[in-house]
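For this view, one protein chain was removed and the others were kept in their places.
And now, chain A:
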Amino acid sequence: MENRALNLLDEALGLDHQTDPWPLCGKVVLVEDCVETSGCFVLHQLLKRTLSPQSPNNTIIFLAFSHSFSHYDRIVRKLGCNLVAQRENGRFFFFDMLKQLCPDEKEGKTGKGGFPALYRKMQKTIGALPENNQNHATIMIDDMSLMEVAAHGSLEHVLDFMHYCHTLTSEFGCSLITLNHEDIYSSMERPTFMLQMEYLTDVLIKVEPLATGLAADVHGQLTVLNRGICKVKGSSKNKISNFHFKVKENGVDYFYPGTRT
């Protein structure tokens, strides 16, 4: 095995096995966080992990609804990954939805909104990749709740778009990684959108604060539910893992509860 230190998150996602195809291939990963504990560090980690030199075939299509390119560049650079270089290499495609927030605007009132156009752009990008890289593409969406804003509050359009993104996972074997905020739906009696997404999900990562409140050296806990049936040499892996994390400037520490004093 390579010298790169594996962390608990990688293990929980099954990334510790250097298998071909890529373990997340064709999977839908949903990160759910809340106001108290932001889950965006999971995205940063997955960005870095996906673009790592060990897996040169991976590409990322990043739909940024909440932050700009320079924001991500700055953060991921500290983790040891240069997004500018990756973009030039054609491994990182950044769709800045901030600038064209409300993708509807351009299309005008022709009805369907900007999502079909966005989808087409994405599909063209994946279709233009070299043949053997197509199933190594990862679609990342950094804030699903803002998609709703972009669609002028029409959940239908967002769900349609998500459906089409889902078809990409089965057609090309892409993976889909999304971030959503759980607590904004908590007052709803029937949070259909969130539930709908949870039904689609193969791997659910929940980012929560500690039940006991804030602590200096533990920033929160992660629960990873791996629903997909993994076929790793018949070993029945623990499909639910729960561990604590601490976000640092240039990385994240993961540890089991009680193992750090």
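Here is the rule we go by: a contact is a pair of C-beta atoms (placed from the backbone, for glycine too) under 8 Å apart; a residue touches a chain by one contact, two chains touch by 3 or more; residues count from 1.
Here is the rule we go by: contacts and distances are computed from a predicted model.
Q: For the chain omitted from this view, which of "RNA helicase", "Probable U3 small nucleolar RNA-associated protein 7", "Elongator complex protein 5" or "Ubiquitin-conjugating enzyme E2 G2" is its UniProt protein name?
A: When "RNA helicase", "Probable U3 small nucleolar RNA-associated protein 7", "Elongator complex protein 5" or "Ubiquitin-conjugating enzyme E2 G2" are compared with UniProt, the left-out chain turns out to be "Elongator complex protein 5".
Q: Please identify which residue in A:L6, A:V35, A:V149 or A:L195 touches the non-displayed chain.
A: Among A:L6, A:V35, A:V149 or A:L195, only A:L195 touches the chain that is not shown.
Q: Just to verify: which one of A:S38, A:S52, A:Q123 or A:S145 makes contact with the chain not shown?
A: Going through A:S38, A:S52, A:Q123 or A:S145 one by one, A:Q123 is the residue touching the chain not shown.
Q: What residue numbers in chain A mark contact with the hidden partner chain?
A: Residue positions of chain A that touch the missing chain: 112, 116, 119-120, 123-124, 127, 155-156, 159-160, 162-164, 167, 170-172, 190, 192, 195-196, 198-199, 206, 208, 211, 223, 225, 227, 229, 231, 239-240, 242.
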